[in-house]
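Only one protein chain is missing from this complex, and each of the others stays in its spot.
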Amino acid sequence: MARKVAVVGIGMTENKSHWDMSIPALYRMGASRALEDSGLNVDDLDAVVFGHSPEYFEGINHPEKWCGEAVGAYNKPLFRIHTGGSVGASAAIGAYYMVASGKYDVVLAISGNKLNETSSAQIGLSTVYDPIMGRQFAAGAPSAVALQANRYYSTHGYSDEHGLMVAVKNRLNALNNPYAQLKLPGYTLEMARNTPMLCYPLRMADMCPTSDAVCCMIFAAEDRVESITDNPGWVLNAVSTNEGVDYVDRDWGKPIGLRLAADKAYERAGIKDPRQELDVVEVYDAFSAQELIWYEGLKLCDWGEGGSLMESGATEMTGDIPVNPSGGVLSANSIGAAAMFRLAEAALQVMGKADQRQVEGARLSLGHGWGGAIQFHTLMLFSKDKP
Amino acid sequence: MVEMIKKVKRTWYVPYHWCYGKAQTFFFQKMKEEKKIYGARCSKCGKVVVPVAIFCTRCFAPTDDWVQVEDEGVIHSFTIVNLPYPGQPATPPYAYALIKLNGSDNLFMHMIGGVEHEKIEIHMKVKAVWSEERNGDFYDIQYFEPVSK
Amino acid sequence: MSRIGIAGWNQSSFQERMEDVNRNELIFTTVYELLEKTGVDIEDIDSIVSASCDTVDGISISSAYADDAMGAFMKEESKVEEDGAYALMYAYHRLLMGQWRNCLIVAHGKSSDAGPAFYANMMCDPFLLRPLGLETISSAALQAAAYYHRYGVSEEDAARVVVKNRAAGKRNPHTQVRSEVSLEEVLRSPYLASPIKQLEVPPVSDGAVAVLLATEDYARQVTDSPVWVDGVGFCQDVYYPGHKELSHSVSCQKAARDAYRQVGIGDPLKELDLAEVSEGFSFQELLLYENLGFCDQGKGARLIQDGTTDFEGAFPVNPSGGTLCANATMVAGLARIIECCRQLTRSAGENQVQKDLNRALAHASSGLFLQSNLVTILSI
Partner (left out) sequence: MSRVLDWDITVSYQWTAGAVYGHFLGGLKEEKIFGVRCESCSTVYCPPGDVCPQCFTDMAEQTWLELEQEGEVVSFTKVMENFFGERPSDEYLAGRIKPTDYSDHPLIWPPGVPYAMALIRMKGADTAFLHLVRDEEDLKKLRIGAKVRPVWKQERSGYLLDIDQFQIIG
């Protein structure tokens, strides 16, 4: 059976424009902070799983070749994973699986992007579309999610007001997170409502910033964990699914790929009622409305009740199931690191190392990331107690 | 100490020669020459995917029949784009929708026109307005217009 | 821990230019044929790991649309942005967890859409390498020059590799270049980037490969001759060419040593029966002999001179014709693995190596100057 694995070190860079660091230098900062946090050095690493999302965002093909030695992978096994926006989580999941396989004891996962290396991230993003089927007719990421949000709101009788509630909750949470980019003290619904409507029903307040950032997590096998740290983040399990893009009978307001991932993760971890058993959740809220939709996919409530769950205040820091204490992707989005930040924040909660954004007594947490054409869903479940 | 260089600014260019393949060549040819939209029927579930493809995206089975679908359908979802970005199909504001074409079982993405944006609704019936000058791409259709009741 | 085996494979044809097939059609037919061959239904596939590259496809997040074409609808899935052999390595470790019965590995690369020069030059950092126009052939040439100079290897020794592999390619119906070439023709062909000549350069290839990897009991339900993956070692060394000794490959040595340690191999030339290596260029096959531990440093040429690595030799290397006969980006390394499977299951037909075959080595590489290497040990 798979070996038990825990997170023993986490390294994050601030989400901002790192105008003074090259891509390898930013990766090195992420890796050295994780090594420092775990007390390990590069010689302790058995392998590296390197995440980086689309090459055309920074114009570097196979960046893991240029940046490998900057993350401590000199003469070590290293391979790259790339699944778009969910790459940060896919890389962490890759490192978890490599350790759980029994062949590697200590594996570093690292992922990030420097979106400010292009004059406009949108030019890079436009290369996501199939050149024949869509590139000259590009929907653009915000408008694709706007189609999802509009479908969801109208199907369940919600409005963009519910999205604004998410935007305000996460921007206020971000004030407790030194790594978040957007710091908007005293942010209110009026302030959010007054931002321009960019892609109906999404206003600027409902959308994420673009930033440079790298996130790094070190995974260790059970027999090495005690010697490294006394408050590890035990991994219960991890799942990454693909829902598909153009499949027959797709309802853009109903994420069946996320529900598939959640069912598998909960079943493998023995979780019957996620709403009661989970203490804290970090979801990939690149756009505010999505957080409501992910509540339902993750079975924190039934289909169609995401808006009501938000209204109930349950997902606030004071609620019974806080979501995104870190401020989420709405407050910091480097695409390459964003999904790993979700897992890292979920791990920090059960490790009791989330400082001002700590949810008291958190013992069971979940991190989620999505990517591609809203089709990849990645989950990792963490526990304070060894499974 | 020398003055540090902050940025190296350059344009990067890569030429590509992407292949349409038989199915997509056929699809755009029918749009251009006959103002018709074609899909393909799955040999396993019998559902129709648009545009024409050699496989069903749900059953992972080959399609065995290329069938015409109507250039009329129902809005599954829509958005009004006010945000400018490169590669977009029109200058903002414009309306953009996922349309379930009659006879097709997946969604077709195109623009909505000929109506004030406030009036557009999900489940609204719309029909294609074809361009006079067509050269085998998505602009062969100008936009989809509401079908008067 | 259950043994992990290859229960089936399928390879599209390798062609210089597949103009009437688009990327998704190439992927769909390659995977669909594998399922037909193995009698496995898409519903039975537990997980998928694919390999592709945005720069080759000219599409960012290249797996997004490709997933529909490989049957990844509602599947547990991930994607490796390295050669397909790295995807098999990742799938191998996933299966060792015991959480899945099988994993479908799919690698595709239509190299002719953009051509290898841009793909390779874009791997170069913009500050110290890209402005020089460095790409696959010129980087290999710099390594060849250092290798010849350090060990006194002659251009003729390197040219022998082309003669050997092209002769093998003539017999292999699954490869792309199917014609022999003489030593004189190779030596006479013009330099593209000295000392590399036109006939010493791999072809541009479009193609895809799909492999069904499975735990022992699932594999035995599918085939009565699974090919076992006994060990996988991989490694990446320094990036900048001036920061390392180009006449050998430290990462190749470490990858091979790691794989041999897992399988308990002391002397690979004696304990392996055959090897398929991603030689890339003529000289690189000799350099790989040395860094895979088949012989001492600088002595690779002797293995080709005395016919050891010939088709009828004691230790055939690249009986398939290797990447000098077909070299689809992101696919060539996984193609080496299935060429080993063909030989081990004695299903290589006209191209079947006659001697007893129990254990084979497949090598893949990624990056310029053999920066990253991966060694898979297979047995029957």
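As written, the chains take the letters A, B and C, and residue 1 is the first residue of each chain.
In this section, a contact is a pair of C-beta atoms (placed from the backbone, for glycine too) under 8 Å apart; a residue touches a chain by one contact, two chains touch by 3 or more.
Only a predicted model underlies this, so the values are computations on that prediction, with no experimental measurement involved.
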Missing chain: touched chains present in the view: A, B, C
Among C:M1, C:M74, C:A167 or C:A193, residue touching the chain not depicted: C:A193
Positions on chain C where the hidden chain makes contact: 19-22, 58, 115-118, 121, 126-135, 137-138, 141-146, 149, 190-196, 238-243, 246
On chain A, residues whose C-beta touches the chain left out of the figure: 18-25, 28, 32, 41-42, 56, 58-59, 69-70, 72, 74, 114, 116-120, 123-124, 127, 131-132
Contact set of chain B toward the excluded chain (per top definition): 2-22, 24-25, 28, 136
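Everything below uses one rule, namely that only the chains that are shown with their structure count from here on.
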Set of chains adjacent to chain A and to chain B: C
Farthest chain relative to chain C (centres taken as mean CA coordinates): B
Distance from chain C to chain A - Cα centre to Cα centre, in angstrom: 34
Where chain C touches two or more other chains, by residue: 22, 55, 58, 68, 73, 122, 126-127
Where chain A touches two or more other chains, by residue: 59, 125, 129, 131-133, 244-247
Residue ranges of chain A in contact with chain B within the complex: 19-20, 59, 120, 122-123, 125-126, 129, 131-140, 142-143, 146-148, 150-151, 154, 196-202, 244-253
Residues of chain C defined as touching chain B within the complex: 18-25, 28-29, 31-32, 42, 55, 58, 68-69, 71, 73, 110, 112-114, 118, 122, 126-127
Touching residues on chain C, where the partner in the complex is chain A: 1, 22, 48, 53-55, 58-61, 63-65, 67-68, 72-82, 86, 89-90, 92-94, 96-99, 119-120, 122-123, 125-127, 233-239, 250-251, 254-255, 258, 262, 366-368, 371-372
